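The complex appears here without one of its protein chains, the remainder shown in place.
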Amino acid sequence: MRVRLLYFAVLRDITGKSEEVIELPEGTRAAEIWNRLRGKHDQLAGYERPPMTAINETYVSPDQPLRDGDEVAFIPPVAGG
Amino acid sequence: MRVRLLYFAVLRDITGKSEEVIELPEGTRAAEIWNRLRGKHDQLAGYERPPMTAINETYVSPDQPLRDGDEVAFIPPVAGG
Amino acid sequence: MFSVLSVVINSMSYLTDAPIDSQELVKRVMRPSDGACVVFEGVVRDHHEGKKVESIFYDAYRPMAEKEIQRIIDDINIRFPQVAAAVVHRLGKLKVGEASIVIACASPHRGEAFEVCRAIIDRFKQTVPIWKKERGPGGEEWVGWQK
Partner (left out) sequence: MFSVLSVVINSMSYLTDAPIDSQELVKRVMRPSDGACVVFEGVVRDHHEGKKVESIFYDAYRPMAEKEIQRIIDDINIRFPQVAAAVVHRLGKLKVGEASIVIACASPHRGEAFEVCRAIIDRFKQTVPIWKKERGPGGEEWVGWQK
């Protein structure tokens, strides 16, 4: 399956991109994608648990299995207002 | 002694004036002036205790003795804001 | 013997006979260190205790009202030194939708700005010698005075 990953704020700075489409085995969870990111980027190594996770613009558990076509965003600590 | 009485809002409507200077025995209290007003104006008859009382633009007890030159105002229920 | 006319010496008065410019009040209180501004506007509404209201006439014991408002501001300045507050109350005849009072409170953080804005309007309504006469289809009435 394919999911679209969106990167915002500090995560955009760290990954150097605002989004990418990745190929994953059926049923992969957002938490597993987070672990891949941690492996790639030293600045994330200390963050064992992902920040808040959104699938298709809604907050969900990072352990929810993903489906083909999902849009996944890890939400760093928000600071609006 | 002489004191100046100020009438505001409903009291101005009832007395038909906004102020007057009256001659009183030394040591008269605002509460006594209130009683005189009640005697004169039927609409005030039911109000045994005066409303809040101000002497020289400061809230005081209506039982405080007045002094020559004082400016006395009975303050009907306030409704600012 | 009697003060001829009580004049507000400060150039800044808390009372006005003209429409209130709330933006001007916000500008007056905001400092570069402020992260929050809370503004309260009291507005003439079209009803009161089940009766229709068309306009309100606000009357005041002006010099005493100025002093009472100053007292409220002074107390706030002591209790909340980090908050800057401004207050203006309008007098005269106001139509539905017009602001009778505007209070602006600026502070580095929002908590005190909310708290102070609420405290000022609550206390204002208890002690400041201002009165209102409501006019509606049924005639006029001074609010708060039981006939």
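Letters A, B and C mark the chains as written, and numbering starts fresh at 1 in each.
Everything below uses one rule, namely that a residue touches a chain if its C-beta (ideal position, glycine included) is under 8 Å from a C-beta of that chain, and two chains touch if they have at least 3 such contacts.
In this text the structure is predicted, and so the values were computed from the model without any measurement.
Note that the absent chain touches A, C when the full complex is taken as a whole. Note that of C:C37, C:M64, C:V87 or C:V143, the residue touching the chain absent from this view is C:C37. Residue-level contact of chain A with the missing chain is found at 2, 4, 6, 8-10, 12-13, 21, 43, 54, 57-59, 68-69, 71, 73, 75-81.
Touching residues on chain C toward the chain that is not drawn are 22-23, 26, 30, 32-47, 96-97, 108, 110, 113-114, 117-118, 121.
Following the convention adopted for this analysis, only the chains that are shown with their structure count from here on.
Inter-chain centre distance (chain A to chain B, centres taken as mean C-alpha positions): 74 Å. Looking at chain A, one finds that none of its residues touch two or more other chains.
In chain C, there is no position where the chain touches two or more neighbouring chains simultaneously.
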